[in-house]
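Got a structure here, written out as structure tokens. Questions coming.
Moving on, here comes chain A:
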Amino acid sequence: MFAEAPVTAPPYLATLLWLAPLPPLVAFALIALFFNRYRQLSSTIAVVSMLASTVMSFIVFFNVWQLKDLGKAPIRSTFPWLPTGDTVLNIGVGVDPLGATFLFMVPLACSLIFIYSTGYMANDPYYSRFFAYLSLFGGSMMGLVVSDNLLTLFIFWELMGFCSYSLIGFFFRKPSAYRAAVKAFMTTRVGDMLLLLGMAYLYTQTGTLSFHEILHNEEVLTKLAETPAVFGLSAAAAIALLIFGGTVGKSAQWPLHVWLPDAMEGPTPVSAMIHAATMVSAGVFMLLRFFPLLQAAGEHNTAFLVVALIGAFTAFMGATIAVAQYDIKRVLAFSTISQLGFMVAATGIGAYVAAAFHLLTHAFFKALLFLASGSVIHGVEHGHHAAHAHHAGHHGHSSHAGHEEEHGSEHEEHAHDHDFDPQDMRNMGGLARRMPITFATFLIGGAALAGVPFITAGFWSKDEIFADAYYHGLVKGDGLATLVFVLLVLSALMTAFYTTRQIVMTFLGEPRTEAAAHAEESVPSMTFPLIVLAVFALFIGFINVPKDFPVFGALVGGGAFWLKNFLASMLLEKPEAPPFNAVPVLFSIVVALGGIALGYMVYGVRPLTAGQTDPVERLPFFKFLHNRWYWDDLYRAIFVKPMQFIADRYSEAVDRGVIDRILEGGYALGARVTKGFAEFDRVVITGFSDAVGRAFRAAGDWVRDLQTGQVQGYLLSSLAMALVILIVFIFLFQ
Partner candidate 1 sequence: MDAITNLLKIISDFVAELIRSVLGFSPLLAELVTMGIAAVVLITFAALSFMGLTYVERKVVARIQDRLGPNQAGPFGLLQPLADGIKMFTKEDTTPATADRWVYNAAPLVIAVFALATYAVIPFAPGVVGTNLNVGVFYVLAIGSGSIVAILMAGWGSNNKYALLGAFRTVAQLIGYEVPMLLNVLTVVLVTGSMSLIDIINHQTLADGNPGIPHILMLPLPALVFLISGIAETGRSPFDLLEAESEIVAGFHTEYSGMKFALFFLGEYVNALAVSFVFSTLFLGGYAGPILPPYVWILLKAALVFFVFMWLRGTLPRVRIDQMHALNWKFLVPMSTVNLVLVMLVLKLFPTSESAAQAFGGLLVTPWVQTIILAAVNLGVLFTALTLAARAARRFRQAEEEMIMRRRAANLAAAKA
Partner candidate 2 sequence: MTLQQVIFIILAIAVIGSALFVVTTSNLFRGALMLIVAFFGVAGFYVLLDNGLFAVAQVMIYIGAISILIIFSVMLTRGMQAMIPRNAQAGSVAIAAALLFLILLLAFGPFRLVVDLSGVPILSALFRTESARVLGGVPWQFANREVPETYIADFGRALVDLNQFLLPFLLVAFLVDAVLAGAIYIARQRKPAEVIAEREAIAKEEAEELAALQPQPNAPTLPQGAIASTADH
């Protein structure tokens, strides 16, 4: 049953792989079934289980992290699951370099988020349920990471989809929340559909779904590359594109990015889970897994083109939108979209390692940012209530009580004070003094996001991407890569800018509201994860310092390009590594510092005061950006309106409209003409419109009549079908 593992890896790793995803899933079952009454117990179970699987994954990781050829011979353990015709569908678990890196990142981030949630959700009435969902989420992500074939990956993928649905809609009393939930679900569904198609196509082509057997198998890849598919694509390209569809959905790439900002309706830890540790990275994770397929499709093939363009465009768009947002979490959401765009674009230009690297670092610092922002919101709400309490003047009403009430009433959708939005950055300011730890950690995270040179992880990963893009584009003269490079540089500039804007608006200057003035630092259980994440946000970048990078390359010495070498064995044909080049490094330094400087000039020098309008609003196309390029409205216009149009009482609409218009015209023109026209109208147009209306209604009635609710009727119809089939097969078919 067990595929033999490399000599240096102990044999129990396979077992550990099977076990790793289990604890959270078990925890989910336990909480959901038995312990949903006991708040403390359930949260403890969740955290402990996540820590347990963290420990297991770390054991696995530190056993394999130095195996050079892990990619060639991954540790796998599979068993036949479903015999389908002549092939047998094997499912199982496995760990290869990519998986290993995620086995390091995912459980760590997850458990930190779990711990954070114990503090953040402390006063929520549905505490236990929250942790149940959270556990399921974490467990599915673990399963997704360890699963060695597309099928189980897809199963866990959908599980996560469900979890995100229920978590985004966690405050289900809020219409906005459950709408957001449904929106997220439906939007990702589109991508998942494509993914499913890709999966089916892949299975029909290869007869297996195991990553290793497909992606590490010369002849399979070549076979796929040679099989022609639609639109002059090779099968490989087609499959890659379909699977990329799944990525687009999950990782919120244009055009399916619309759900991500609304997903902010969920509690902040959820945002962190979805946007940092798990779901969105899952998308890119899978895209990276199937990178060999993209490669197999050929150098400058359509798949690469599409991926790169969508990625770059998304990166740019997200960055621009993020500039013009006020909601602290929305800014982060759009920055996430844009950063994911970076990764996808990198993948699109063949910068495999760079994409993985950025995915890793981004996971850490974006989780950090989200959690920190959550802490900010927490503090501001807190302060808001404190202020409230003081103003209301009844002293018995202690701030803490108000705090509780706030959380308790979160499900009653902010029964009081509808005017105040604790997430609006315009209501903040000067928080640095009130919440120092949050400020420090947020600063670090922001720095990493902006890519402050040398000291932050974000710099290294971004630099990697730039280097690749520059090399492929300007050095080797690939137009696509050049375009990507330009777009990414611009977005990086804006990234630095809006990060600075955010930090300044939130933490510096004078408090712009009572709430901000009374904000208080969050509890240790929330600040501790922040600190840990901050450490990683600073130093995780050093796992892949370019070997010949001045100073630092020598500094890390043998550790240079660790990730690169580790991941190298994943690919059959290595994309050639760009030699060190000062230009992209300069670029990244310049845009980072430039953006920060710009942002500080606009906001930092004269911080906003209460009521003052944000300078960005003076931009000509501010509304365009603020309304997120009107994508939502566009989709509404394209997809929704027609449905509603048909769904409306079509006939009557036409009827009334036409008749009225004609009659007005008729009275104006005079009796005779009117009569004629009216006649014409009555006969032709009314007749036509009525016919249309009747047709629609008749169709509706006909369809409705099929649903009698009479079980025997249904049975009879099925019997009729059975008879038809019988006749056809017994009498007519050979």
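For anyone wondering why these and not others, all candidates are chains of the complex that A comes from, given by their letters.
The criterion applied here is as follows: contacts are C-beta pairs under 8 Å (C-beta built on N, C-alpha and C of every residue); 3 or more make two chains touch, one makes a residue touch a chain; residues count from 1.
All of these numbers come straight from a predicted model, not from anything done at the bench.
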item: Chain touching chain A (counting every copy) in this complex, out of 1 or 2; value: 2
item: Complex interface listing, chain A residues touching candidate 2; value: 173-176, 178-183, 186-187, 259, 262, 265, 412-414, 418-419, 421, 632-633, 635-636, 639-640, 643-644, 712-713, 716, 719-720, 723, 726-728, 730-734
